[in-house]
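Handing you a structure now.
The complex appears here without one of its protein chains, the remainder shown in place.
And now, chain A:
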Amino acid sequence: MSEAEIKNLEAQFDAKIARDEKIEPKDWMPEKYRKTHIRQISQHAHSEIVGMLPEGNWITRAPSLRRKVALLAKVQDEAGHGLYLYSACETLGITREQLYEDLHSGKAKYSSIFNYPTMTWADMGAIGWLVDGAAIINQVPLCSTSFGPYARAMVRVCKEESFHQRQGYEIMLSLCNGSEEQKEMAQDALNRWWWPSLMMLGPTDAASTHTEQSMKWKLKRKTNDELRQQFIDQTVPQAELLGLTIPDPDLKWNDEKGSYDFGEIDWDEFWQVVKGHGPMNKKRLDDRRNAWENGAWVREAATAYAAKQKAQTAQAI
């Protein structure tokens, strides 16, 4: 294809997205669109998969059967969300094997938030409330993103996600209505998860390299800073309802702009964690690799069994 032809196709492509038409896997797309989508969708899928690990830590120690079935169901949803997203990503021409390999080799990223440890049961509450809360804010606009399979996967994910946040908030609420120690435990979890949750919505607009292009492709409909502001404005009253204090001395309602002002985020910490130096980066990847390697025999057995069945059927005919 000549350069002029590609330019022409690109112009048609951009116009299509501007008209809010969806792009489907077999449609022509610029190489950069394909690559960016593989990066973002796979990163999203990996986040769901790695996101199971911090919570898996508490399934066997949940304080009641009610909490245990809820946490199990939430973790199972995350596995499901990872699978929806991997299959959406594969429609762009990358194999599942390659996607896993990129995660396990450390080439692909996943959300920085999962590199923090889950120290107490209250962390299950804080994660559901804050981390899933931030994720929902991030994901709702993606339901109308331009790439059809991604948008459809997100509709499904968003439908299922609200239970996650509610179960988290309910855990916090029980703790806050409990003993002094339980309330302290809830406050401690909020103290540890607040800032990482704000960072999870991504670098500031000024430092974000992908925002402009992503807005054009409707991969983003709001900037990171807008999403963060929305998250803070929505979460502060929820903390007040719990009787907890948000660990930010600079947090203050700004009547003029109709939203909260907040303190400086420690972006050095964010970049350290993204680059692999968070408290749990190594453990998460090790656990993930072990799960994959130790599960190899299951995959091999399934392959062998399918081959045997096929051979037997062929013989019977």
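Annotations for the structure displayed:
By our rule, a contact is a pair of C-beta atoms (placed from the backbone, for glycine too) under 8 Å apart; a residue touches a chain by one contact, two chains touch by 3 or more; residues count from 1.
The rule is short, and it goes like this: contacts and distances are computed from a predicted model.
Its record in UniProt calls the unshown chain "Phenylacetate-CoA oxygenase", which is the match among "ABC transporter permease", "FIST C-terminal domain-containing protein", "Phenylacetate-CoA oxygenase" or "Thiazole synthase".
Only one of A:32, A:66, A:252 or A:299 touches the absent chain when the whole complex is considered: A:299.
Per the touch definition above, the residue from A:43, A:57 or A:87 contacting the chain not shown is A:87.
One chain of the complex is left out; on chain A, the residues touching it are 24, 26-28, 73, 76-77, 80, 83-84, 87-88, 90, 95-97, 152-153, 156, 160, 296, 299-300, 302-303, 305-306, 309-310.
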